[in-house]
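The other protein chains are all here in position, but one chain of the complex has been omitted.
Right after this comes subunit A.
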Amino acid sequence: MTPFTFARATSPEDAARLAALEGHRLLGGGTNLVDLMRKGVEHPTTLVDVTALSTEIIETARGGLLIGAATRNTALAAHPLVRTRYPVLSRAILAGASAQIRNMATVAGNILQRSRCAYFNDPAASRCNKRAPGSGCDAREGFNRYHAIIGGSPACISAHPSDMCVALVALDAQVHLLGMTGARTVPLAEFYRLPGDTPQIETVMAPGEIITAIELPPLPVAARSDYRKVRDRASYAFALVSVAACASVQDGVLTELRLAFGGIAPKPWRALHAEQALLGGPVTREAVFAAMDLELAEAAPLAGNAFKLELARRTAVAVLADLTGVTA
């Protein structure tokens, strides 16, 4: 582990100022960053403690929620307004990691957690364009069961590991950023960049920008929402495929729908094409399959992960059937 120092910011602005310095990184819960330092994937020289960032969850004037960046995952999942108004978020968080990790992890850290690709995490013996741009990608020909089937590029096929973010992207969450040049807000759906030729650049954050909060818009349909995660064991395993959905049905017809997928793409994947295809129609197996075919038309699965095409469709059917009470 590279030796490093520890700095405490006195305010969000101070945190942003420190974060802009060479070798400085914010330390949320540390559950990802500390581990990446042990593995020699990340080498910050100074860690900036996020205790200066908000841990509050407050109702906005519009009736949404403003969630401080340093809010612990456990606190967010347990918040009464989250549980009643955005149950999908609560369930997605609880479907991830373990109680201890959720007690430590912050909302911003969860959003910015890095790839779980075995090659990315193995600097000693593997090639990875995300970790060492231009070195190549060992996952493409290697062990890629957990990797992306859509949105990847020849340079990188790593999948985004977060559960929480799948729910957030379905809920149209906004990311509040603060940098040396001021504050701005970006929809989470536009926050992540697909890998293309530069898989090492994962978000639209400018150097030195930090996350100060996440904002959820008021979204009545989210009261009927659910999260479903298919994984290899009962707890703390990353998703093979996960689905976040909010839906309302009237007279057997879908009147509102938010649908997002985890485990299949380099970012939490909002399924806008599928949403559009399904809206105004009944929730049937055939309809969901057809909508998913549209959504995944650009998919480029590999030997080890082609099963996800099928699995994503079927998990979507399962969630929507549960949620709408229609036996698809």
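Rule of thumb we're sticking to: a residue touches a chain if its C-beta (ideal position, glycine included) is under 8 Å from a C-beta of that chain, and two chains touch if they have at least 3 such contacts; residues count from 1.
Please note the rule applied: contacts and distances are computed from a predicted model.
Peer 1: According to UniProt, what is the chain that's been left out of this complex called? Choose from "Molybdopterin-dependent oxidoreductase", "Cysteine desulfurase", "Electron transfer flavoprotein subunit beta" or "Glutamyl-tRNA(Gln) amidotransferase subunit A".
Peer 2: Answer from the UniProt record of the missing subunit chain: "Molybdopterin-dependent oxidoreductase".
Peer 1: If I consider the whole complex, including the chain that's not displayed, which of A:A132, A:V204, A:V221 or A:A237 touches that chain?
Peer 2: Of all options in A:A132, A:V204, A:V221 or A:A237, contact with the hidden chain holds for A:A237.
Peer 1: Which residue among A:V41, A:I57, A:L76 or A:M104 touches the omitted chain?
Peer 2: Spelled out, the listed residue whose C-beta touches the missing chain is A:M104.
Peer 1: List every residue of subunit A that touches the chain not included in the displayed model.
Peer 2: Residues 1, 3-8, 27, 29-31, 34-35, 38, 40, 46-47, 49, 51, 72, 74, 94, 97-101, 103-104, 116, 118, 124-125, 142-143, 145, 230, 232-238, 240, 307, 310-311, 314-315, 317-318 of subunit A touch the chain that is not shown.
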